[in-house]
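Complex shown without one protein chain; remaining protein chains in place.
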Amino acid sequence: MEIISYIFLIIGGLFYLLGGLGILRMPDVFNRIQAGTKATTLGAFSVLIGVMIAHPEWWLKLLLIIIFIVLANPIGSSVLAKAAYLSFDKPKNLVIDQLQDIFGGEDND
Amino acid sequence: MKYVATFLVLFVIYILLAGFVIDELILGALIAMILTLIIARYVDYKIDVKLPYRLAVFGFVYIPVFIWQLILSNIDVAKRVLSIQIPLNPGFVKIKTELKGDFAKLILANSITLTPGTLSVDIKGDTLYIHTVDVKGNTAEENKKHISATFEKILGVVFK
Amino acid sequence: MKHVLAFIFVIVVGGMIIYALQSNDQFTQYGDNDPRQTTSDAYINRDVRDTNQDVIFGESDDLESAPANTVTAIVADYRSFDTLGEITVLFISSLGVALLLGGVNKKRMALNYTPNFMLRVGSRALFGIILMTGIFIAVHGHLTPGGGFPGGTMIASSVLLLYLADDQFRTKVTGFKLLESFAGMTYVIIGLVGLFIGGYFLENFLPTGTLGNLFSAGIIPIIYVLIGLKVGSEITGIIDNFLTEEAL
Partner (left out) sequence: MITSIVFALVGLGVLFSVVRLLKGPSAADRVVALDTFNIIIIGTIVLLAHFYNNNLYLDIAIVYAILAFLETIVFARYLEGHYGNH
C-alpha cells in the first residue's frame, strides 16, 4: 500500500515539475495558462490521491480539496485568459482569431 | 424544492469537512438549515428525482473519461514542453454547444480546459470561445468534432 | 523654537521614565527572574490557579480552561477581555470606512467588463464551499487552529467572490448591520452573565466537558462563533462600502 502511495506522490511531483517547466518555457501567456493549469491540476490530483491511499481516514477532507481544485482551477484560468486577451497585445503567431467577434475592436462592452 | 437542494449541498459540504461523527452531524444539520434560509435566494442549486441516475452516469462514465483525457493532455503538454523547438499552431476558435443548463455549460467548459491543447476563454449564449494550441479545422463543426464531441455526448445524458 | 521645545519635552519625559523605572522595586530585576514560574508555562498547562493535574487529550475533565488549542485558551478565555477590545477596534475601522465612503443613495459599482460566464456560474457552486468552510473554522475554533478571526474572514471572502462574479449582486447591508450588533451585544451579555454568576467578567460559567470533544469548553465556542459572525459582517460591510458609489 505504501509503495502505491509513493508512486502516486512521485507522479504528482513530476507533474508539478512539468507545470513549473511549462510556465517557464512556453512563449506566450495563453500557452502558459494551458500548461500551468493542466499540469498542476493533475499534479494536485495525484498527490492528493497518494496521500489518500496512505491515510484512508482523511478521505473526506481530501475529497473536498480535490473537488475544489478541479472546479476552481479551470475557472480561474478562464477568467485570467479573458483578462489577458482584453488587456494586452495579442500574440503574433495566431492562425485564426474568432474571439475578435465579441471582444475585438473598440465597441467592447 | 430549492430549499431542500440548498440544504443537501451545504450538509454534504459540512460532512466532507467534519466527518461522520454524531455530534458533528447534528451541528451540521442545524447550521445548514439556518444558512439555507439565508442564502437560498443567491444560489440556484437544483434537484430532482433522477439525481441518483445522473450521479451514477457522472461517476462511472464521465469521471473515468475525464481522468483519461486529463492524463492525455498532460502527456501532450510534456511533449511540447520537452521538445527543443516548441511546436505551436495557436488560435482562437468558436464552437456551438447544444447543452442547455448553466451548470452543464460550466462543466463542459471546465472539461475543455483540462483536455489536450485547449483552453476555454468565455461563453456567450451557446457559443464557446476557445484557445487551442493546434488549430485543426476551419469551420465550427470541424472544430467541435476535435474538441468537445465526446464530452457533449456524456454531459447530454447527465444534464438532460 | 518649536524644535527646542520638542527636544526639552523629550528629555524631560525620558528622564521621568528612567527615574520611574529605577526607583521601582515592583518589577523583578534583570537576571533574577525564575523561568520555572513564567506565565506562559502556566497558560500552556492551563494551570494558572495551581489546580490542574496533567492535561491529557480526550480524557481530562473540568480543566480551568478547556479548549484543546492553547492559542484559543489565551485568546478566548484568559485574555477574552482583550479580544473584546480587538473586535471593537475592527468595528471602529469598519465604522470609519462607512463614514468616509458610505451614504444613502449608493448603487453597485459597475466593473469595466461583464464577468466571465464560467465565473458567474461557478461562483454559485464555490460560494457554498467557501461559506461552509468559514463557518466550520469558526465553530471548531476550540479544537483546531483558526477560530473566529479567520472564519469571519472566510465568510467575508465568499461575499467578495459573489461581488466579483456578478454585476448585479448587492448584499443586504442592513441585515449585516443587525448581525454585527447582535453578535457584539451577545458577547457583552455573556460576559455580564459570567460577572453575575462567577464574580468576574467573562467567567466561563458553562460546564467545560472533556478536552477535545466538539461540545466542550463551555462558553468559548459560543464566543468564537460570535467573533466569527462579527468579523465576517464587519469585513463584508467594508467590502460593500468599497464597491459602491454615488448614484450619478
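So that you can tell them apart, the chains are marked A, B and C in the order they are listed, and the count of residues begins at 1 in each.
Methods note: contacts are C-beta pairs under 8 Å (C-beta built on N, C-alpha and C of every residue); 3 or more make two chains touch, one makes a residue touch a chain.
The shown structure was predicted, so the numbers you read here are calculated from the model rather than taken from an experiment.
Peer 1: Which visible chains touch the chain that is not shown?
Peer 2: It touches the following shown chains in the full complex: A, C.
Peer 1: Since one chain has been left out of the picture, which residues of chain C touch it in the full complex?
Peer 2: Touching the chain left out of view, chain C contributes residues 111-113, 115, 119, 126, 129-130, 133, 137, 144-146, 150, 154, 157, 160-161, 164-165.
Peer 1: With the missing chain put back, which residues of chain A would touch it? List them for me.
Peer 2: Where chain A meets the chain not shown: residues 6, 9-10, 12-14, 16-21, 23-24, 29, 32-33, 36-37, 40-41, 43-44, 47-48, 50-51, 54-55, 58, 61-62, 64-65, 68-69, 72-73, 75-77, 79-80, 82-84, 86-88, 108.
The rule is short, and it goes like this: only the chains that are shown with their structure count from here on.
Peer 1: Could you draw the chains as nodes, link the ones that touch, and say if you get a line, ring, star, complete or other?
Peer 2: If you draw each chain as a dot and join those that touch, every dot ends up joined to every other.
Peer 1: Going by the contact definition up top, give me the pair of chains with the most C-beta pairs touching.
Peer 2: Ranked by C-beta contact count, first place goes to A-B.
Peer 1: Let me have the rounded angstrom distance from the C-alpha centre of chain A over to the C-alpha centre of chain C, please.
Peer 2: Going by mean C-alpha positions, chain A sits 35 Å from chain C.
Peer 1: If a residue has to touch 2 or more other chains to count, which residues of chain B qualify?
Peer 2: Those would be 13, 17, 106, 109-110, 120, 122, 124.
Peer 1: What residues in chain A touch two or more of the other chains?
Peer 2: Those would be 64, 67, 71, 74-75, 78, 82.
Peer 1: For the complex, give me every residue of chain A touching chain C.
Peer 2: 64, 67-68, 71-72, 74-75, 78-79, 82, 86, 108-109
Peer 1: Taking the touch rule as given, give the residues of chain C at its contact with chain A in the complex, in rising order.
Peer 2: Result: residues 113-116, 118-119, 122, 125-126, 129 of chain C touch chain A.
Peer 1: Sort out for me which residues of chain A touch chain B in the complex.
Peer 2: 15, 18, 21-22, 25-28, 30-31, 33-35, 37-39, 41-42, 45, 60-61, 63-64, 67, 70-71, 74-75, 77-78, 81-82, 85, 91, 93-102
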